[in-house]
Every structure is written in structure tokens, then in C-alpha cells.
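One structure is given here, and the rest of the page talks about it.
Note that this complex is displayed minus one protein chain, with the remaining chains in position.
To keep things simple, chains are lettered A and B as they appear, and every chain counts its residues starting from 1.
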Amino acid sequence: MNLLPLFIAVPLGTAFVIVLLGKMREIYSDILATIAALVLAILPFILILTLDKGETLVYSMGKWLPPQGINLVLDGLSRLMLIIINVVGFLAIVYSVSYMKKFTAKSKYYGLFMLMLTGMNGVVLTGDFFNLFVFAEIAAISSYALVAFGVEAEELEASFKYMVMGSIATTLILFSIGILYGLTGSLNMADVGRTIQGNGGTLLSLSMVLFLTGFGIKAAMIPFHAWLPDAHPSAPAPVSAMLSGVLIKALGAYALMRIFFNVFGLNLQLSWVFMILGLVSIFGGGLLALRQDDLKRLLAYSSISQMGFIILGLGCGNYWGILGALFHLLNHSSFKSLLFLNSGAVEYSAGTRKLDKMGGLSKVMPVTGATSTIASLSISGIPPFNGFWSKLFIIIGLVQANHFVLAVLAILASVLTLAYYLRMQRNTFFGKLKKELEKIKEAPLSMCFSMIVLAIACVGLGIFFYPVMKIVLEPAVEVLQKGIKYSSLILGG
Amino acid sequence: MKENKGMTLIVKTVIKFLAPIVILFGIYMILHGHLTPGGGFPGGVVIASAFVLLTLAYGKEVAEKKMKRSLASLLESTGALFFLILAVLGIFVGGWFFSNFLPKGEPLKLLSAGFIPLANIAIGLKVGGGIFAVFLALVIFRVAGEGGKEQK
Partner (left out) sequence: MIFFLSFILFLVGLYCVLIKKNLLKIVMGIVIMEYSVSLFLILLGYKKGGFPPIVTAGVEGTNFVDPLPQALVITAIVISIATLALIISLCMRIYQKYKTFDITKIRKLKG
């Protein structure tokens, strides 16, 4: 029961201790960061093993009971997000032990990274609106600083664009929290959900629109996506993996799910809005990715496209749609992080990111080539990798809800995904080896370790999807489907 | 070049008397956070602004002798760790994260309300150190930036 505050306290304490110790010797910060990330990665599995399936824990800070106090809520959806955040975070830190040797201020990097983990863990654990806002801001501000970490001209410009749009999103979210407080007089999510049931009104719709815009900017849906293709390529590779694989999901998709399913309640208009936004994101991201020349920019547009799949599945609203969306969230973290780590390895060894300058790299970098092929096949939806199952579930959900046109469009979008990933693979890893690239070596050991673990996760989630579905995903789907009854669960018990 | 030496004599004399009073006022705001308006955040900002006044009036060198940049960073991290330790101690002594475990006296006295004065001190340290460190970083960069541009 007392494990829940550790998710927030451990990375927060580690961040400040690393900044203090790192002034002395740099090796201390490496060891401390890795140990802390390992502890954080093991904790969600302990929680899964010791609790029953689907049990909800409510932890009140300082013994102040809700609705006056701030409480931490752990239900099925939070468990899924905690696994994703902490495991990907651990692998990214192991990767950065060798990747960040080129940069100078390594202890500050680890401090900022730990602060980002604190923020994301706090967002998925909290049950209070203002707490959500504060932790989202902690994660966002650390990510602004991390994007501009290597201070080249392009990275500064990308970080400035990201900061301006992120600040607009922050302001909109705060405005909407203010409106909700004025309407209901409380900030607790369960209390607000119980009070606004059944009432309509223009102020409530204004609040919903402002939340959708604010978290839509953070989740990079089209038309709010303009910061993502600049920010994700410019960051160092492990930061890109965390940003694209975890941050847009924890701050964007998770917050949308929690607010719109558990507090406001899903009705017909909202589900159509989600589906249209999802569909536009899929095709916008996919078509723009076809023309890209830079490896990481292509991956960034592909992130927009896959987030569209998740939102499309969420908007569907029935069991298979939500199951497919949550499974796609889990899968996308694994293969998109793997792809970004691969691109970082390519950049570390070959020194370039342009697609027409590379070729035939799988002869000199076998581990990178193999894992990249696994990731590309997974994201395009080839059986038996995990992407196939999640896209299949989303399409089954759409067909069950009688949206046949949308189902056909989703299948077309999968074919589009396969097209640009095949192009990327052919240009990077297969084909003839260019002369100037003949002397490069494979990536160092810690980078290979992270990539191999993620590749095993991709294959394993695809083959063993049935036990994963039963243990981890079904409680999460139940939480979302219960919808507004979430409030009686928190306040009654 | 004139700014490196500080401002005129009138400003320097007035600041010499004012700066300790401002710091004292900041400490008063932090300690009485549970009785009067204020608390950790504004008190920390007032303390940082006293050091900013010293820097503006006397130039960078004198203020850096009073509080070096590494000391400001150290204060900031220490303040944050102190706050976190208070919160985690709540688990061991009181059983819940962040519980108020020191004895609460009668209301309206200085030594009441559990560990809230200690939390205010921690926040005041952190905010004061943080804002002064930010100010120093921006000021030092301006001088280095112009020098760098001339070298290019």
C-alpha cells in the first residue's frame, strides 16, 4: 500500500541527488541513475503480482480523505501506463550511458530525465485535477529543456516552437480547470464526475472543448501537431524515444482518456469527434511521412499517424475498439522507442540522418539492422508481430459498430504505413554499402542491450498476446468502460 | 564597462543600508507563513531580490563574493531534498505520505501547525537559491555572449 508514493518520491529525490553528486565525479551520476531507474522499473511488476486483477487502490496523502484531500488512485489503466513509462525509461537510461558521451553536462541530463519521469508517474497516478496540471507541467518543462540539450541552431529553434505551443496548451488547460471549479466547487476528479452528471450547458461544453484543445496539443493530433516534426528529431536519441514513445501518450492520450471517459462520460458527439480527429491524424501523418528525407523526421510523422489509430479506437467506444487502442498504445511505445534508439545508433556510428546518404548498413551493424527490421514489420502490422493484433482489434471494433467505411480507410492506412517503412528500410539497411560507410562499427554494448530487450518485447507481445491481454489490458478496458461509475468507486470505498 | 563597476555613490549607499532589511523581511515572511500571508514562495523571491539588488548596485564581483553561483545551486538542491525528506518521514512516523507528524500547538502561535514552518523554510531556500541562480546565469551569459560575438 505504501508503494504508491515511491513512484513520485524516488525519481524526484534521485534528480536532486544526481545534480549534487555529479559535480564531484561523473561516474556517480551514471550508477545512481541506472540503479534508480531499475528500481522504478521493477516496482509496477511487484504491484501487479501482489494485487488482484482489477483491484483499485486509493491512497490519501496525509490522511486527508477525498474530496477534501489529494488522493492517488491506482486502477487497471494506471497499471498499464506505469509499466510503459518505467520500463521504457529504464531502457532509455541504459542507452544514454554510452550515447551521451559526446555531450558534456551529463549529470544535468540525468537530473532532467528523472524529473520527466517524476512528472509522468505523477500524471498517471493522481486523482485530482490540479495535481494533474502540476505534474504535467513538471514533465513538460523538463522535456523542453531536454529537447534543446545539445545547443545547435536547429535544436534551439525546435525547442522554442515546442515551448510556445506547450505554453498555450498549459494556459488552456488551466482555464478549463478554472471553469470546472467554478461550476462544481471541487477539484477531485471523482467528485466533479459525480456532480456534473446529467447536466449540460454551454459552460460545460466550453470546458470540454478547452480540454480537448489543450491535451490535443500535447498529444499531437492534427491540427495541433506542428511542434512534433521539429521537436522529436532535434532531441538526443534516448530523449526522442521517451518523448515519442511515452510522453505524448502519458500526457496526451492518457489524460484525454481519463477526463473524457471517467469524468465527462462518452456520448455520441464526443465519439464522432474522436473518430474524425483520429482519421485525419492517420492520413495526415502518413501522407506527410512518405516524402521525408530525414530518418528521424519520418519517424516523427509516423508517431502522429499511430496516435491517430489510438484515438480512432478510443472513439469507437465498444469493447474491441478500446482494447485495440490500449494494446496499440503498449505496442507503439515498444516499437517506436526501438526505432528511435536505432536511429540514434545509426547517427552515432555513421554520423548522418539523411536517407539518401545511407545504404547497406546491415552488413556492418547487424544488431541494429535486425532490430530495426523487426520494429518496421511490427509497426506495419505483419503477423505474428504485435502490431498486427492491435490493428486487427481496432478494425474489428469499427466493423462491430457498423462503421464499414472507416474500417476500410484504416486498412488502407496500414498499407500506407507499410509503404513508407519499406522505403526507409531499403534506403538505410539493405542495398549496396556506400564507400565512405565501410569502416563504421556496431554500436556500443549498452545501446545494443536496450535495443535487443525492446525487440524481444515486440516479438513476445505478439506471440504471447493472450496472457498479456488477460492480465494487463482487460482491467484497463474495464476501467474505461465503467465510465462514470469510477466516481462511486473512489468516493464510496 | 561602466556597469562592471556598479552604479553611482547614492545608489550604493542606500543599498548598503537596505539590503539587510530586505533579507530580514524575507526571513520574517518565510517563518510566519502559517500566520500571515506569504509563506515559502514569496519569501524566497524577496530574499533572492535582495541579492539581485546587490548585484545591480555593486557590479558582479562583489555580489559573487557574497553568494557564489555554485552555492546558489547547492542551496536549491538542498532545499528540495529537505522538503522531500520531510514528506517521506511522514510515512515512517505517521503512516501516510506527507502526514503532519510534529506536535501541533495552539493556533496563532509561532511554534504551531506541525511541520509546516519547516516545509516553508525548505521552499524558501529552494526558491531563493533557484531564482538567484537563474539571474546569475543570464547576467554572466550576456557578458560572455558579447565577447563571443566579437571573436567571431
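One rule holds in what follows: a contact is a pair of C-beta atoms (placed from the backbone, for glycine too) under 8 Å apart; a residue touches a chain by one contact, two chains touch by 3 or more.
The shown structure was predicted, so the numbers you read here are calculated from the model rather than taken from an experiment.
K.L.:
Determine which one of A:S244, A:Q292, A:T428 or A:S487 touches the chain that has been left out.
P.N.:
A:Q292
K.L.:
Looking at A:I141, A:L279, A:L295 or A:V479, which makes contact with the chain not pictured?
P.N.:
A:I141
K.L.:
Would you indicate which residue among A:L174, A:A370, A:L418 or A:L433 is in contact with the undisplayed chain?
P.N.:
A:L174
K.L.:
Could you tell which one of A:Y28, A:F160 or A:F449 touches the chain left off the display?
P.N.:
Answering carefully, the residue with contact to the hidden chain is A:F160.
K.L.:
Residues of subunit A in contact with the chain that isn't shown?
P.N.:
Answer for subunit A: residues 130, 134, 137, 141, 144-145, 148, 151-154, 156-160, 163-164, 167-168, 170-171, 174-175, 178, 181-182, 187, 229-230, 234, 291-294, 297 touch the chain left out.
K.L.:
Quickly run down the residues of subunit B that touch the omitted chain.
P.N.:
Residues of subunit B in touch with the missing chain: 36-37, 39, 41, 107-108, 127, 131, 134, 137-138, 141-142, 145, 148-149.
Going forward, only the chains that are shown with their structure count from here on.
K.L.:
Measuring from the mean C-alpha position of subunit A to the mean C-alpha position of subunit B, what distance in angstrom results?
P.N.:
About 36 Å, centre to centre.
K.L.:
Could you pull out which subunit B residues touch subunit A in their complex?
P.N.:
70, 73-74, 77-78, 80-81, 84, 87-88, 90-91, 94-100
K.L.:
Considering only the defined contacts, which subunit A positions touch subunit B in the complex?
P.N.:
By the definition above, subunit A touches subunit B via 2, 5, 9, 12-13, 16-17, 19-20, 23, 59-63.
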